[in-house]
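Got a structure here, written out as structure tokens. Questions coming.
One protein chain omitted, others in place.
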Amino acid sequence: MRRILVIEYDEELLKAVKNCQIVVKTDSLEQIEYKYSEAQRNNSVVAMYVQLQFTSISQIDFKKEWSQIPLIINAFNIGDYDLFMFKVDVIRSLNVRIFLSNEADSVFTDLKVMASIGIDCGLYMEKAFKMNKDSFLDLASYYYMSPAPHATIEPFEFVLRHLTEDRNGGFESVYFENPFQFVRVTSTEDLDQIYVEEHEVLATKLDVYYKHFLDLDECSKCPAFKICDRRMIGKLDDCQNAMNEVYEYAELRNNLNHQNNQKTVCQL
Amino acid sequence: MANVLLTETCVRSCPYCFAKQYMTEADVQDSLSWDNLIYIADLLESSGEKHISLLGGEPLLHPQIAEFVNYLNIRGFFVTIFTSGIMPDEKFEGFAKKLLSRGPELKLGFVCNVNEPRLSPKSEIEKVKRFFSTFGERCSLSFNIYRLDFNMDFLLSYIVDYGLGRHIRLGLAHPIPGAKNKFISPQDFNKVKISLMDAFEKMSELAIVPGFDCGFPMCMFSDEELGKVFKYSSGQISFQCGPAIDIGTDLSCWSCFPLSNFNKKSLFDFNNLHEIHDFFESKMQEVRREVKGLYPECDNCENNKHGICSGGCLAHILNNFSAEGDIR
Partner (left out) sequence: MPTLIFKETEACNSNCVYCDVIARKKPRTISMERLEKVFVYINEYLVKFPDEYFSIVWHGGEPLIVGVDFYRKVLELQEKYCPETKSRIEYDIQSNLTLLTQEMVDVFKQMGISRIGTSYEPYKGIRGFGKERDSDAYNRLFFRGLELLEKNGMSWGFIYVVTRRVIDKPLEVFHLLTNFKVKGGFQLHPVYSYKNEDTNHVGITAKEFADFLGAIFEEWWPHRLRYPFVEPFFSYLNHYTAGGPVCCSDSGKCAYSHIYIGPEGEYSHCGRSSDWDVFEVGNIDTMSIVEAFESPYRKEIDQRTAYLRDNDCKGCPYFKLCHGGCPLDGWNSTGSIMSKTEWCLSRKYFLSQYFEPISGLTFDDTKYMD
């Protein structure tokens, strides 16, 4: 099984990779066009994943010339709203999804603002940082129930798109962390991993999955297990009730979409 | 269209203020949050609205007024701000710069409610003039009549001197049921009318058009005067009264400010603007079924029967009832 490589931008490493689908991680937007063209030389670039975790969007100098680059940006927050508003037109012209950190106080409002003006965005959940549950649920409620059209916010969009699938899965694919789909490559030695057989990956994943049912842990009894898959432990108080509420919202939205025959939007 | 309160505090203390009671109860910290603005914008957009009015208190006191305007423009709304034009000096320059740098993309108009200079502090007048100098072409004027000795000449001067919009929104100060604000009693409407007709003549010479806010009864004008008013206002005249829909910083909503305590609801009780409008319209009709208008003659008035005139502001009627106990 050929999985998508998640690879740090390194020209030597890129030379060793051919005919793969890759996600390229970099910590700067400098020369992003050059990096993209280098990465594309022998491979198919799924996304340029730019890590700017301590940078506000208002500090980023977006360029119209990036419109052909599939960008995922991890930023901190919007920052100066006035400066941000001037950048909106350019941002909307790009193929970009902007993740904001759940450590930022304003993150939930920032995401609503961005989605409401047509910018695809997402909540990046740092490890073991507890979010305000009411604000999180308010964001979910906004996403699924707002009567006005808006752009997508991950991971809520992912949950909605995969809601009726006959599988448990959580939403780790949004962050390129699904071991079925993605494999991290930091050196040429890691390249062998991309050829790991599907059943080996399945075995590893299922060991983790079935462990819930052997241990009969709290997640195994959680009504929202299907959409969460443990990702929210330690990130929300009473994560079970919170994610159950998210599940209910998503189902309501799904039912309304079917009633209205709305098409889903293709996503990165 | 809906009127959205950005703040619940004001820079003036106008004796006629119909928001006085509302602001008395407000916390000075209360200003519209981004989350609530987004909720309101979603509701309006899904109701097919393209226009939003921002007011207060004094909306320019909101710390993010410029960002709100830019945000609403990006979402496709034309924004009208109802303001006194009075802003703290240290904030005015930044505010002006943030808005005017958007250039022709800025979809914004101001309706400036001004008081007679002879009745206003000098510092207020200076600030108002500064506002007109900066935003003149985007401003039109609003004037509330609460004294019988009013004089509107200063409005004409403002328009001519600062190139303001050639339109004046005229309001009659109405009572707030249960509160103590200055207002014009219906018995005095005739006296107001005399001064208005004089003012309209002067306005027409300068091609300035008057507009009536709700609450003027048709019968305060003779047929001949109605003809003139029709001409002066370029045919844009109405004596009907209906819900204006005001939305508070906490997402409560009511029909209009004079009726802010009358069947106040939450936005969450409704799915769209039409439902809100229909709800308050039905509540107003409940009262009008009992009392047709300001005067006993309203009961048999043909204009009232045919919906041409609503019989004046409901606030007068409810104010009479307020002594009886709970507002019906």
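Going by the order they are written in, the chains are A and B; count residues from 1 in each one.
We adopt the following convention: a contact is a pair of C-beta atoms (placed from the backbone, for glycine too) under 8 Å apart; a residue touches a chain by one contact, two chains touch by 3 or more.
These numbers were taken from a predicted model, which means no experiment stands behind them.
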Displayed chains contacted by the hidden chain, counting the whole assembly: A
Option touching the unshown chain, where A:Ser220, A:Asn241 or A:Asn257 are the choices: A:Ser220
Selected residue (touches chain absent from view) among A:Ala16, A:Met145 or A:Leu206: A:Leu206
Omitted-chain contact residue, chosen from A:Glu12, A:Asp166 or A:Glu189: A:Asp166
Of A:Ser28, A:Ser44, A:Ser93 or A:Asn255, the residue in touch with the unshown chain: A:Asn255
For subunit A, the residues touching the chain missing from this view: 165-168, 199, 202-203, 206, 210, 212-214, 216, 220-223, 225-226, 251, 255
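By our rule, only the chains that are shown with their structure count from here on.
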Cα-centroid distance, subunit A relative to subunit B, in whole angstrom: 46
Subunit B-touching residues of subunit A, taken from the complex the two chains share: 81-82, 85, 88, 108-109, 112-113, 116-117, 138, 142, 146-148, 150
Footprint of subunit A on subunit B - complex, ascending: 33-35, 38-39, 41-43, 45-46, 64, 66-67, 70-71, 74-75, 98, 271-272
